[in-house]
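To start, I am sharing the structure in question, which I have written as structure tokens.
Left out: one protein chain. Kept in place: all the others.
After this line comes chain A, so read on.
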Amino acid sequence: MSKVIVVTSGKGGVGKTTSSAAFAAGLAAKGHKTAVIDFDVGLRNLDLIMGVERRVVYDFVNVINGEATLKQALIKDKRVDNLYILPASQTRDKDALSKEGVESVINELKKEFDFIVCDSPAGIEKGAFMALYFADEAIIVTNPEVSSVRDSDRILGILQSRSKAAEDGKTVKEHLLITRYSPDRVEGGDMLGMDDIVEILSVPLIGVIPESGSVLQASNSGNPVIMDKDSEAGQAYQDVVARFLGEEVPLRFIDVEPKKGFFQKLFG
């Protein structure tokens, strides 16, 4: 039974695309056939972060409009088996996404893939709505700051009232992913703490990704950060994937220096 997972946040720039790429690559690396769809029509980024921007021929909108088949548009990742990318169109806008069109693409993907990861655009407009509408589960990406948390709360409300699951009287399973977490700054009082965020949103935590230079580096080089096995962020994303697949993994990289040093020695 395949699952549709939306990666969403409400707010922009919190790490949805980075997380989508890492999460999808992680699932695929564990042997699950995974497709990741970029819903950010008009501002496509996923292909860049996945390092396939020069291999895009057809896109999501072409498939919706029947101008290309799904097979033609899906880009197979060269590093990880089982990983496929469906890029967004850069020359259209979000109105090109029709509910029927998106549904038929997702239904077709469901026949072949174990997991379909939907990378949502920011905002609560059509693109974001389409990305979450068919979701079975949702990963809510939040930064440790109040406006991001507020926007996540808003998107959770939309998820549970306007998604297809909600219309059918079911619920979308929620996971909270905190990104760009800096234990030092939490300690210093500049950032919201992990526990505060969980308390405000009351959604189960699936992982905490530490603020790390390796994320930017990975994005710029077109390698999902999860493949960087030496970086803390990469390891934290691996933990997220493991937890998503049902393993019990303790949280790491959430405490300040002394402990962090210990982990660095252990893994660095």
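Criterion: a residue touches a chain if its C-beta (ideal position, glycine included) is under 8 Å from a C-beta of that chain, and two chains touch if they have at least 3 such contacts; residues count from 1.
The working rule: contacts and distances are computed from a predicted model.
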UniProt lists the protein of the undisplayed chain, choosing from "Probable septum site-determining protein MinC", "Glutamine amidotransferase type-2 domain-containing protein", "TRAP transporter large permease protein" or "Spermidine/putrescine import ATP-binding protein PotA", as "Probable septum site-determining protein MinC"
Options A:V56, A:L97 or A:L156, residue touching the unrepresented chain:
A:L156
Chain A residues touching the omitted chain (full complex)
150, 153-154, 156-158, 160-161, 171, 200, 202
